[in-house]
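My questions all concern the structure below.
Note that one protein chain is taken out, while the other chains of the complex remain in position.
Moving on to chain A:
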Amino acid sequence: MTQATFVRKEMLAPQEPPVSERGAIKWARENLFSSPLNSLLTVVGIVVVFMLIKSALPWLLHGVWNASSLPECREIIEARYGEGATGACWAMVRERWHQYLYGFYPQELFWRPTLAFALMFVALAPVLYLGNRTVNTIMAGIVTVLTTLALVGVAMAFPQTIAGADAGFGALLVAVVLLAALTAVAWLAPRKLLIFTLLYPAIGFYLLWGGSIWGPIGTLAGFAILVFVYSLTKGQLGVVVATGAGVVAASVWWLAIQSHVTGALHSIVPIGTTHVDSDEFGGFLLAFVIGVTAIAASLPMGILLALGRRSDMPLIKALSVGFIEFIRGVPLITMLFTASLLLQYFLPPRTNFDLILRVIILVTFFSAAYIAEVIRGGLAALPRGQYEAADALGLDYWQAQRLIIMPQALKISIPGIVSSFIGLFKDTTLVALVGLHDPLQGVTKVVRAAIEWKGIYWEPYIFVGLIFFACCFSMSRYSMYLERKLKRDHR
């Protein structure tokens, strides 16, 4: 039997890992230089980044904010940084920002689109954050503060807003009180905020276009008639027929009766504000009006089309497939030109309605076809068991869709739906091609045609691109948040 000559009694203190296996060096070895190819890629990548920064950074840093024309900008830069120095001329943005945001909207009424934009977030809050009281209140509160600041800023930039009378100041006061009241509602009765969401389209429309107050009220009355007829007949006739009856009744009101009633009411009680023509809309105001309306309208339409495409009724299916495939087969521009050129052939003679409205309708159709395909994917991904379980519970078609199928199918399709929305929002720039003043082509053309900003090209596109990037990027981040929040599998 051999005796161990030495046995260590106490543990050695753990040693530090070797230098190459810890800290920044380890990270760099693993992430930057793990193989010859990777090292090469790293070097190339760093060189690319360095070149980009080297060419762009001085230009950005030399930016000039105070000047009245491009030559003046260049003079200032040359005086400051020496002969041949280049720099951005942000003075253009400072001078023309209001055209980029509001187009040719009357300056003394800038508070109206601003307020409409702010109220949009309050209206969206209960939808976006699923009735979460704290988040809603915080959102409404932030919107209140920001709007107050924005309105004061607008008022200071264009003194005529406040100068003329207390009208501008009154508007500011009304806006702040309204927003504060909504914040209070969001905290005290979060569910009630949804009523405001439902009313928002009429409020937003009225704020943007103005005119007689009876127009939006008449349109809302049509919806009230729809709901009334629907709930009256639903018991006897079923969902589909009741909806049909409601739509017929509301259409009769909208098409035949409304204009007479609102006209009469307006002649008796003429309440209203300055009317703004659609021609004066432009810039991001236009992009948001078209984008938000089309997004809100295309989701329900897309759901109906997707259901139609999966319907058992051959005729409904054929119509849906035909509509979807036709729309997806032609470029959006042809739809826009249909709106501007062809609708005059298809509508009754002497009907002439607003170009923005026509564009919104066709953009909505366009986006609905894409959303229908996304939702169809979501519906197809649901296991058959879900449909059969709904049948086994004795739910009828619409109950099954509402309670069981759609919540799951929509959840699956969130990424696709949101990327359709992002695509739609980006596509609002195309309206420039039918002569509307979108921020990219319409307004930038006006700016670049002005004698003082002739020859400017990086700055306007960077400015517009950044705003679009901020909107689209936050939409895609929101969709990721929603996906995480709605995730139900416990993994």
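Assume a residue touches a chain if its C-beta (ideal position, glycine included) is under 8 Å from a C-beta of that chain, and two chains touch if they have at least 3 such contacts; residues count from 1.
Quick note on the criterion: contacts and distances are computed from a predicted model.
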item: Chain not displayed: protein name in its UniProt record ("Xanthine dehydrogenase family protein subunit M", "sn-glycerol 3-phosphate transport system ATP-binding protein", "ABC transporter permease subunit" or "Cytochrome c oxidase assembly protein CtaG"); value: "ABC transporter permease subunit"
item: Of A:99, A:429 or A:479, the residue in touch with the unshown chain; value: A:429
item: Contact with the hidden chain (one of A:41, A:224 or A:480); value: A:41
item: Residue in contact with the excluded chain [from A:120, A:257, A:472 or A:486]; value: A:472
item: Option from A:36, A:84 or A:349 whose C-beta touches the chain left out; value: A:349
item: Interface with the undisplayed chain - residues on chain A; value: 30-32, 34, 38, 41-42, 44-46, 48-49, 237-238, 240-241, 244, 312-316, 319, 326, 328-334, 337-338, 341-342, 344-349, 422, 426-427, 429-430, 432-433, 440-441, 444, 455, 457-458, 461, 464-465, 468-469, 472-473, 476
